[in-house]
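A protein chain is absent from this complex, but the other protein chains hold their places.
The block that comes next holds subunit A.
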Amino acid sequence: MNNAPAQPSRWMALANPTRFIALTDRLVPWLGTAAALLLAVGLWLAFNAPEDYQQGITVRIMYIHVPAAWLAMFCYTAMAASALGTLVWKHPLADVSLKAAAPIGATFTALALVTGSVWGKPMWGTWWVWDARLTSVFVLFLMYLGIIALTRSLDDQAKAARAAAIMTLVGFINIPIIKFSVDWWNTLHQPASVIRLDGPTIHPSMLWPLLICAVGFTLLFLTLHLMAMRAEIWRRRLIAMRRMSARRAEGQAQ
């Protein structure tokens, strides 16, 4: 028998927006500094990494392109987890998290597409091919835009949150398709070379800068995400306060 009063778990304690904002206020400067440091180190290493024997200097696009593509998927996964949080646990911040993540994810996806295009032009001789990886990432970009449009098209926040959460979950089937597209279909895009069962196949001299860049980008995403969530919470408070004052003014006029 457990007679102790039910302690709210830490996870649920975050549901209090004031506490969450206090936490982000403390976290964001650290995260931002760490992201900036790691990105600086990673990019410095990247510029000193050896050139690829086939691709020459253009291989350095990889240090931006791969982390951006990885984050495009990571961000969508985070959104899908938030969607579960909205639908299953009704965590009040899950909806804020989803809404805040969508524009960031769209930006990273666009970055991955653009850098991939810039890389593809000298390597493949074309800006764009309709192969499986490129097409599925493009579909991901469209879905980000659709979800952004959906979150902004409804006035009622609770309804918008549910609608966006359902759409996000249904679209999540695209993520494994992106991940395995290069293995399932034999296409122009090179197969996975970092996350493999038999270990990474790229040389450590290139792997380390790539990993540091990836971690730096991830921290950058976390910083931006927390900042966007904070802004969204403030925005909602502002709307609520405006409504209250409008109601009060109405009451006085009568």
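The rule is short, and it goes like this: a contact is a pair of C-beta atoms (placed from the backbone, for glycine too) under 8 Å apart; a residue touches a chain by one contact, two chains touch by 3 or more; residues count from 1.
As a convention for this text, contacts and distances are computed from a predicted model.
> Determine which name in "Heme exporter protein B", "Vanillate demethylase subunit A", "ABC transporter permease" or "DNA-binding NarL/FixJ family response regulator" the UniProt entry assigns to the undisplayed chain of the complex.
UniProt protein name of the non-displayed chain: "Heme exporter protein B".
> Specify the residue from the set A:L31, A:A46 or A:M143 that touches the hidden chain.
Checking each option in A:L31, A:A46 or A:M143, the one touching the absent chain turns out to be A:M143.
> Which of A:L169, A:L207 or A:M227 touches the chain that is not shown?
Only one listed residue reaches the unshown chain, and that is A:L169.
> What is the set of subunit A residues that contact the non-displayed chain in the whole complex?
87, 135, 139, 142-143, 145-146, 149-150, 153-154, 156, 159, 162-163, 166-167, 169-171, 174, 177
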